[in-house]
Every structure is written in C-alpha cells, then in structure tokens.
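All protein chains but one are shown in place.
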Amino acid sequence: MARDPQFVMRYMEELEQLAEDVLSDKQQIVDLDKKRNSNREALAALHKKTTAPASSQNKTWLNFGGVFLKLPKKSAITMLQSDQAELDKEISQIRDNLHNKVNKLRDAQGESDLLGYGLHPLSKAELNRVMH
Amino acid sequence: MSDKKLTKEEIVEGFNKLRQEQRTLATRIAQMESDKGEHGLVIEALEQVNGDRKCYRLVHGVLVERTVKEVLPALSQNKEQITSYVEMLTKQLVDKGKALNAYRVKHNVSVRGENGDGEKPKSEENSNSKSASGVLVSN
Amino acid sequence: MGAVDAQVRLELQKEFDEIQKVQKEIQKSAELQKKLDSQLNQNTVVKDELEFLEPESNVYKLTGPVLVKQDLGEAKGTVSKRIEYISAEIKRQETLVADLEKQLNKHKESVSKIQAKATAVAH
Amino acid sequence: MEGDSKVVESKPHLGIPEAVFVEDVAKYLKEQGSCTCEEALKKLEENYQKYKLMEVNLLQKKQRLKQQIPDLKSSLDIVKHMKSIEGTDTTMTTNFFLSGALHAKAKIPPTKEVCLWLGANVMLSYSIEEALGVLNKNYTTAISHLDSVNKDLEYLRDQFTTTEVMLARLYNWNVKQRRAAKATTNGSDSK
Amino acid sequence: MAVDMELRKAFSDLQMKMVDTQNQMRISDGQINAMMVEKKKTELAISEVSSVPEDAKMYESVGRMFVLEPKATVMKNLEAQHKLTDTKIKELEAKKLYLEKSVKSSEENLREMVLQRRK
Partner (left out) sequence: MSAKQGQEINLTTLQLPQLKMLHDQFDSEIEYLTSSMQSLKGAQTQFESSKRCLLKSMTPENEGKSVLVPLTSSLYVPANLVDTNKVLIDIGTNYYVEKNISEAEEFFKRKSDYVKQQMEKFQPILQHKFKTRQLIVEVMQTKLLAQSKQQKSDQKK
C-alpha cells in the first residue's frame, strides 16, 4: 500500500462525484418522464372528450400551478404538445450526457479494479442503479 | 433573587434559558436581516423604473395603489427602521452573550462540544436569505 | 481450536448478515405501510366527501394538468377501486412482515444455537 | 462537472475553503504551525461546524429556489399565453386559488397590464412584454442558481468526508502517541 | 406518618395547580402581546390609508385575492378591527388579573401548609 493516500482520497472523491452526478441525472429523467406521462394522460383525456357528444363545449380547464384557466381545447392541446416537445428535448439531452458520464464512471471503476485498491465508493445497490 | 441556594438543576435551567433567549435573538436578527435584504432588492428594482409607474403597497391587509415615486421613500424609511432595529437586537445579542459568559463563570458551567461564541456566526451567515414569495431572485 | 473458532465466526457472521438483511426489509415494508396507510386515509376521506354529494353535482378529476369533468358514479367507482387496491396491498405487506419476522426469529435461534455449541466445545 | 481529469479541479466554490487531506499527521501538525494535536483537532472540529453551517444555509437556499422555480415557470407560462391573446378581445376565465382548498371564479378582461410581486409588501405593474422579460430572466437565473447550489452542496459533502477522515486520523494518532508516552514512562518506572 | 403523606400529596397537588395557572398566565401574556402588535399594525394602516388621496384605489385582502373597496369602507373596516383588538386586549387582561389572583391565593395556601407542617 505504498500509494499516495492523497491520490486515493481524490480518486475516491472523483468517483463519488461522478456517481452522484449520474444518479441525480437519472432522478431528473425520472421526474421529467413523470411529467411527460401526466401530460400524455391529459392529452388523451382532451382527445377523448372531443369525441364525446355530450360535452359540446370546446373549452377546458388547464392547470398552471395553483390556478385553472379556461381555454379553448385547441390552445390547451397546443400548449401541452409544445410542453411535451420541450420535455422530450430535455430528456434526450440529459440522456445523451448521461451516456458519456456512465461510460466515464465505468472506466474509472474498471481502473480501480485493475489497480486492486479494493475501494468501495459505491454500494452494490448504487452500482446497479447506475449501471442498470 | 438570591442565587446562593441554587441547585444544580436550577443552574442548568437558568443557563438554558439564557441560551434560548440568545438563540431567539439570533434567529430574529437573521429574519430582520433577510427582510432588510429584501427591501434592498426591491428598492434597487424600483429605482430603475419610471417614477410614475403604478405600484402597490400592502399595509396590514390593505393594498393601496400608488406610484413608484410615492412608494420608494416609504420603503427606504422602512428599511432604515429595520436597520436600526437590527442594530438594537445585535446590541442585545452581545449583551446576552456577555451575560451568558458571566453566568457560566459564576456557576462554573461547562458546555460540551461547543466553544465560547459558537453561536455568533449564524446571524452573519444568514444575511443573504430572502423569502420566496417575490419574483426577484436573490444571489 | 483456532480453526473451530474461525468456523464459528464465519457461521455467526453469515447469520448476522441475514438478520441485517431481513431487518432492512422489515423496515422497508414498514415505511411502505405508513405511506399506504396515509394513502388509504386520504382516499377514504375523499370517498366520504363524494358520498355527501347530490347526484347531479359537478365533479372534476385533475388528469395531468387538465381538469376533466367526471360522472359522480364513475368518481366513486374509481376511488373505491383505489381503496380496494391499497387495502389489498396493506394486507400483502402485513403478511410479508409476518413472514419476515418468522425468518428473523429463525436466524436468531441459529445464532444462539451456534453460540451454545461454541461454548460447549470450548469447555 | 466536466470531470475530464483525474485530479479534483479546485473550482472556486464561493468562499468555501477546501479541506486538506494529509497522510503524515506529524507533518500536518508542523504545517499548522506546530500546534498540539488537541489544538489541531479543535480547529478541524471548528471547520466541521462551519461546513455544517454552510450546508444549512445552502439547503435553505435550495429549498427556497425549489419553491420559486415552479412558481416562476407557471407565471411564465401564463404570461406567455396572455401575450398570445394580447390585442384580441378574449376574456379569460379562471378558477383561482383563494385559500386552502377553496377556488373561486373570476373573469380577466383583455388587459395590457399584469402585476408582479416584488417582495417587501410591494407589487409593481408591468406591461405583458416587460413581465415576460423579467420572468424569463428570473427563471433562468433561478435555475442556474439551483445548479450552482447543488454543486456547492456536492463539493461541501466532499469536504465533510475529508474532514471526517482527518479527524479520525488525528484522533487515532493522538491516542497512539499518548499510549507510547505512557509506555515509556511506565517502562522507566519499572527499571 | 400518614398525615405527613396526605399533607405532601395536598402540597404537590397545590403546586401542580399553581404551575398550571402560571402556564396559563404565560399564554395570556403571549396573546396580549400578539394583540398589541396587531393593534399597532392596524393603527399604522389607518394612518397610512388616511394619508392617501380620496380617489386612490385600494383593495382589501381576502385569502390571496384583493378586492377593490372605496376608501371609506376600508377605513370603516380598519376602525372596526381596531375596536375589536381593543376589547380583546381588555378581556385578556381581565383574565390575566384573575389568574394572578389565583396564583397569589395558591401561594398563600402553600405557605400556610408549610407553617402547619412545622408545628
């Protein structure tokens, strides 16, 4: 164990930072995806209602934070769709980045195995989450 | 009150009471400081716009429509009041700290895991906090 | 002696690991149950409110960011289903915990058995 | 974090001092100005408390931003919509949040004016265009602030780890040192 | 010995009652303080509103909404509020006075008990 401990410390920190970064990105994707799903649900509900003859009004209540605005269905749909497009973009952006980060993490940890430090900067569960 | 007959519990109780008061003061100062900061931000924002612009001020549940140039002086005055209030509270906090130390020496109270003025930094650190209701974003 | 000692230690360690694992699972289930309980509570409150309403009342369900009008009967049905589901899930968790506790006791018994055996050998 | 180097980049984290890690405790003590181990421990302990304080402040800030961001986003969305109908004679109907679980209905006639709450009990009237600009700017600022707060928190967490390790090292070293001292005095006694 | 026990019990009961009353007094104090602050704020609002020109628009806050009201109405409501806090303060002070008396008589009783015990 003649390695420079300072190097080990920094290395550990580096790994942890990378892993944390990856985890928080994943969380963000999950959150955004949740939002996308609820938007999708809303869009489905809006489309369903247009086919229903009973509700002939072509307006709907759309929620913005705490307030509901009565909007023509058309505008509501457009707004939701543009929101979806934005979410799609954001998610794929994070995903692309994440791919790189995971690769980097994998590299870094592979090295740690090679060097045989026996470090455990990540628990198994965390590793699984990171690596799928 | 003569304190020659104080029991151990009473000494500790008195000490904790003083500490609690000190803490309350520190929190209050932090609140006021953040209030002051908020005033500063708003004043800054208002100074950049036309004085004739419509501007509302809420006073105890009544929202009055005024103009920027009417509201600004009131705000500055308010800020000054807060400043002097903070000064007063800070003086009280210092006095409280002294009283606490005197009490500590007199009754030979030792505190675990903390040193003399461990409470102090709080009021300084909190100075840039701000309430979330407004639209302005603090640094 | 040393070999026996090591053997015993290994066995004990294994049991302890198992115990820890089971305890963690019990804790997890307890947390889940707490969450389910509050969900059940919330839905029951909503159900009660729906029962209070006149049949022609306007009921809306927030779907995503859209407020969609829903038939009172349908709303009652949905909430009842949720309650049913949550109750079933709570029951499932309860049996799971009971099972886990059985396992836990078994492991604890093993530990005392191993320890008893070890002291017997030592003497 | 770009994180393309194997060395921890010493980015300026707004006045958060970096915790140092040293292998050789004796050398460390010398670097600290030849203080006793107890003094060094106390100093580290103090630093640790300072980090804790910073963490509390940062967490508060984060909490505030996390509240503010969705609110700004909603405001932005609404004003965007108002912009899109500006100049038409569209009356907006709203069910607004009045109190607790209570929503009431109001009609918003065509308007060129919105009010933004600045804080300190002051609300300022804006044209829609202007409001859009202010909200947009504040929204981006808030998001980037949240980002930097998160980074600072991560950085702070590393300083915690380093300080904890150093505390443990110093503590152990101190114990060993004392034990050694005791052993030598005991040894000389028995001679 | 048995008498002593009884006395002790009575003593501690009385003490407990006193502590309870003192707590209530502290609560009353807090309420009075809060009301005083409220009153002060109302006074400030009254002076602020009366300094505003008659035709200035003003709103009363209801929940999170603001409702447009004429100045006269706002003033009337503020005055009513002011009066209300005043009566509340008076009520609370009367209550506090009563509690004070109760504490005093409890103290008196305790003292007597101690004296009796000494005999």
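Order of writing sets the labels: A, B, C, D and E. Residues in every chain begin at 1.
To be clear about the criterion, a contact is a pair of C-beta atoms (placed from the backbone, for glycine too) under 8 Å apart; a residue touches a chain by one contact, two chains touch by 3 or more.
As the structure is a computational prediction, the values presented were derived from the model and not from experiment.
Visitor: Which shown chains does the chain we cannot see touch?
Guide: A, B, C, D, E
Visitor: Just one of D:99, D:127, D:140 or D:185 touches the chain that is missing; which is it?
Guide: D:99
Visitor: Tell me which residue among E:10, E:36 or E:62 touches the hidden chain in the full complex.
Guide: The single option touching the absent chain is E:62.
Visitor: With the missing chain put back, which residues of subunit E would touch it? List them for me.
Guide: Per the touch rule, subunit E residues meeting the hidden chain are 59, 62-68.
Visitor: What is the set of subunit C residues that contact the non-displayed chain in the whole complex?
Guide: Residues 42-43, 45-46, 49-50, 53, 57-63, 67, 75, 79, 82 of subunit C touch the chain absent from view.
Visitor: Suppose we count only contacts with the excluded chain; which residues of subunit A make the list?
Guide: Residues touching the hidden chain, for subunit A, are 64-68.
One rule holds for everything that comes next: only the chains that are shown with their structure count from here on.
Visitor: Show which chains lie in contact with subunit A and also with subunit B.
Guide: Neighbours common to subunit A and subunit B are D.
Visitor: If we look at subunit B and subunit D, which chains touch each of them?
Guide: E
Visitor: Can you figure out the chain closest to the middle, judged by Cα centres?
Guide: Centre-most chain by C-alpha means: D.
Visitor: With chain centres taken as the means of their Cα atoms, state the distance from subunit B to subunit C in Å.
Guide: Distance between chain centres, rounded to whole Å: 46 Å.
Visitor: Which whole number of Å gives the spacing of the CA centres of subunit D and subunit E?
Guide: Using C-alpha averages as centres, the distance is 41 Å.
Visitor: Could you say which residues in subunit C touch two or more other chains, in rising order?
Guide: There are none in subunit C.
Visitor: Which subunit E residues reach two or more other chains?
Guide: none
Visitor: For this entry, which pairs of chains touch?
Guide: Pairs of chains that touch one another: A-C, A-D, B-D, B-E, D-E.
Visitor: Would you mind writing out the residues of subunit D in touch with subunit E in their complex?
Guide: Residues of subunit D touching subunit E: 96-99, 102, 104.
Visitor: Which stretch or stretches of subunit A touch subunit C in the complex?
Guide: 38-43, 45-46, 49, 55, 60-64, 68, 76, 80
Visitor: Touching subunit E in the complex: which residues of subunit B?
Guide: Interface residues on the subunit B side: 56, 58-66.
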